[in-house]
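Omission of a single protein chain aside, the complex is shown with its protein chains in their original locations.
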Amino acid sequence: MDIDNIKFSVIGGDERFAYLSDGLGQKGYEVSCFGFEELEFPLKYTVKCPSVADAKSGAGCLILPLPYTKDGVNINTPFTKRKICISEVFENIPADTVVFAGKCDEKLTSLSQNSKCRLVDYMDCEDIAILNTVPTAEGAIEIAMKETVFTLHGAEIAVCGFGRVGAILAYKLKSLGANVTVYARRDEVLCLARAYGYKAVKIQNIDREVFKFDIIFNTVPSMIFSHSLIDRMNKKTLIIDLASLPGGVDFPYAEAVGLKAISALSLPGKCAPKSAGEILMNGILGILRKGQI
Amino acid sequence: MDIDNIKFSVIGGDERFAYLSDGLGQKGYEVSCFGFEELEFPLKYTVKCPSVADAKSGAGCLILPLPYTKDGVNINTPFTKRKICISEVFENIPADTVVFAGKCDEKLTSLSQNSKCRLVDYMDCEDIAILNTVPTAEGAIEIAMKETVFTLHGAEIAVCGFGRVGAILAYKLKSLGANVTVYARRDEVLCLARAYGYKAVKIQNIDREVFKFDIIFNTVPSMIFSHSLIDRMNKKTLIIDLASLPGGVDFPYAEAVGLKAISALSLPGKCAPKSAGEILMNGILGILRKGQI
Amino acid sequence: MDIDNIKFSVIGGDERFAYLSDGLGQKGYEVSCFGFEELEFPLKYTVKCPSVADAKSGAGCLILPLPYTKDGVNINTPFTKRKICISEVFENIPADTVVFAGKCDEKLTSLSQNSKCRLVDYMDCEDIAILNTVPTAEGAIEIAMKETVFTLHGAEIAVCGFGRVGAILAYKLKSLGANVTVYARRDEVLCLARAYGYKAVKIQNIDREVFKFDIIFNTVPSMIFSHSLIDRMNKKTLIIDLASLPGGVDFPYAEAVGLKAISALSLPGKCAPKSAGEILMNGILGILRKGQI
Partner (left out) sequence: MDIDNIKFSVIGGDERFAYLSDGLGQKGYEVSCFGFEELEFPLKYTVKCPSVADAKSGAGCLILPLPYTKDGVNINTPFTKRKICISEVFENIPADTVVFAGKCDEKLTSLSQNSKCRLVDYMDCEDIAILNTVPTAEGAIEIAMKETVFTLHGAEIAVCGFGRVGAILAYKLKSLGANVTVYARRDEVLCLARAYGYKAVKIQNIDREVFKFDIIFNTVPSMIFSHSLIDRMNKKTLIIDLASLPGGVDFPYAEAVGLKAISALSLPGKCAPKSAGEILMNGILGILRKGQI
């Protein structure tokens, strides 16, 4: 594929896709889009089209939202009232068109195959996942700052899970002066956390000191903050759950006992859509350049 | 003074004074208060009184808000609709009562002298001023996170002034991965900034690269961001002005040209009232213990 | 195994094994040792024995050095002039004795099997490997400080490889104010390095800016600093090679052209034997407790 002369078409998505679109345009690519009629800020480097068909015309690469659909029928288009049926995107699409989408499912795979398109789920791209940890961690910190009446400096904070997001979140919290305790399951992960200077405790033993925390960030995608653990907690503690749904907190029980628990998802797109758009753009360009499609 | 057995009376103020009040109570002091009828959260360790006179009764130490008045007539009481006349506070007050207040003026000094009270402006307390830099810096970062569509990580950020607030703000921003440039006037201050690893430039030369910043924090209490400097700026830059009024930004001109400039004052009380209340409490207790009154 | 009542026997090794031995003693274990006659500091909680046989007597767990032998014939005993033949260790040893050793080979495996011992190579223990990155990184920094005439603050430093050691080394160097560039091969590793705020460049392109560095730390165990790369370097640059032998530097050529290149191996034992002994001790106790043998 001649990547330098490819035309992009961005169909729908949140603000991050608007930034992605304009970012591609600013790099000199031809970009057309559809689905941003109600966006508050102007697009400078992108041609806004009156229809999906116009936006797709001549495009060698289509970029669909994250997730590409919310209802299984239409494309996820928060910035337009017009509905775009998923199948509409694939109508009259040339063979070999590259289609990028987030959280691809069987329906999209099937549509792509029928149209002889090359479908890529950008959420499978390691580069994007790794770089997204930064806006995720910042977004989590922004929420913590907004929701508390005390400073992070000097606060007792637990970070559950020490994967990519947990590690960078712990790093930023410690930098801001918080007393960070990392909870994880595996011994070697606890050792790694200790090597970076955190107090590290087996997550199996979280009940022992759980009452002492001002804020708990959870990144573990399983039910950690169950009924029985919540019973041992100080009701002033704030839980911010970053784990994918259904998350790691018994939210109904937390609410019932007056413990504030926030499910904080899709933070890059919400808290830093411009940065998130750039990460997506660089990831997509990287995939195209490497010809991994 | 027998500090261990002193009774405190907190008259008015914002949330931070509610936390200050309850903090004293939690430490075992007898505390009564007036002026928090509309506070959302309950006071657990403080006796809410039906009148100023009741609250003052038996108190050896009165604590007034910051600033103690906003209109020069009444005590600053955002959490009650009832008006408390400044002079009312001093009616029938025993001689030698210690009165703490923020931003004391001639009127308060004169009233104290007439009542033979000992007036202390807690804003003159170095400990409080220094510790308040932490919630100030966190509050400024919270605003920056909220108002921007990009991450602080990787952002180009200027900090104008490298006094207490500037220094701790630069430290936290750098910890979060921002590219920080410190602007200051004096050579030795620039050297200090460099010793801590910041790029440091004479503030006289700020016009040269001012267009490159994503965010500019100002802590210098003089007109830095004038008409002519704003003309050289990128209109997407966000200015957060932490300097006391009138501040360091030509706000009307900034607004006229579409540059977002936020005057961010009293951040400790707004962003972290609990921490700010503790800082005030510890400062006040420190002053009493040292007998510096 | 009744771990609380196990008797340990430490046979040979460098200073770190002396600290390991005394650390076990201080925890209340019975410990005997052989092979530390010439150690400068006294052992307080360890019984020094006159022979290997005495030291082994009654021991349920033997601890051999790292590496357990240097010549393939005798145990590695830098602190005694007496030779301990490897086979001597296994003479009359009870079945089921646990034998810990570093860099086990076929010979040791065979001897263990013949004696029906349970052989464990503690270098296979993830916990130990991870925690050893800390003294390794500090040791590397100590060497850099000693060998240079400039401060790390403000120095241009490259870290080649961003595995465990590379990551923690980069973190410490950046904390000390160095300008750190990370070189790595894989895109996702470069993204990770960027997420932590480092400049990150593909190692394939290291020739482009290699001349600019004051210090280069290599952790990649393959020939990076070859004849042709060295030709492009500033001869004042210091290379510190942390990769296992044969390392990543053409040392003879570096010397020939006057470029200082240091092979820095076994840093934990050399630079922080006490910490290294504790890491080893905790790793060994962890293995015993988990019954992973």
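First chain written, first letter: the chains are A, B and C, and each begins at residue 1.
In this section, contacts are C-beta pairs under 8 Å (C-beta built on N, C-alpha and C of every residue); 3 or more make two chains touch, one makes a residue touch a chain.
Here the structure is a predicted model, which means the values were calculated and not measured.
S.K.: Identify the visible chains that the left-out chain touches across the whole complex.
M.R.: A, B, C
S.K.: Which residue among C:Lys27, C:Arg82, C:Lys116 or C:His153 touches the omitted chain?
M.R.: Only one listed residue reaches the unshown chain, and that is C:His153.
S.K.: Touching the hidden chain in the complete assembly: which of C:Ile128, C:Ala200, C:Cys271 or C:Leu288 does that?
M.R.: Reading the full complex, the residue touching the unseen chain is C:Cys271.
S.K.: Using the definition of touch stated at the top, determine which of B:Lys7, B:Lys107, B:Arg194 or B:Lys236 touches the missing chain.
M.R.: B:Arg194
S.K.: Sort through B:Ala18, B:Val134, B:Leu173 or B:Leu242 and give me the one touching the missing partner chain.
M.R.: Only one of B:Ala18, B:Val134, B:Leu173 or B:Leu242 touches the chain omitted from view, namely B:Val134.
S.K.: Using the touch rule from the top, list residues of chain A that touch the missing partner.
M.R.: On the side of chain A, residues 153, 177, 195, 197 touch the unshown chain.
S.K.: Across the whole complex, list the residues on chain B that are touched by the chain not included here.
M.R.: Listed in rising order, the touching residues are 126-127, 130-131, 133-134, 164, 168, 171, 187-188, 191-192, 194-196, 286.
S.K.: Identify the residues of chain C touching the omitted chain, counting contacts across the whole complex.
M.R.: Where chain C meets the chain not shown: residues 15, 19, 134-135, 138, 141-142, 145-146, 148-154, 172, 175-177, 271-275.
Rule of thumb we're sticking to: only the chains that are shown with their structure count from here on.
S.K.: Measuring centre to centre, with centres taken as mean CA positions, what chain is farthest from chain C?
M.R.: Of all the other chains, the one whose centre lies farthest from chain C is B.
S.K.: Work out per-chain C-alpha centres and flag the one nearest the whole-protein C-alpha centre.
M.R.: When every chain is reduced to its C-alpha mean, the one closest to the whole-protein mean is A.
S.K.: From the mean C-alpha coordinate of chain A to that of chain B, what's the distance rounded to whole Å?
M.R.: The computed centroid separation for chain A versus chain B comes out at 36 Å.
S.K.: Starting from the mean Cα coordinates of chain B and chain C, work out the distance between those two points in Å.
M.R.: Chain centres of chain B and chain C, defined by C-alpha means, are spaced 51 Å apart.
S.K.: Which residues of chain C are in contact with two or more other chains?
M.R.: Where chain C meets two or more other chains at a single residue, that happens at 195.
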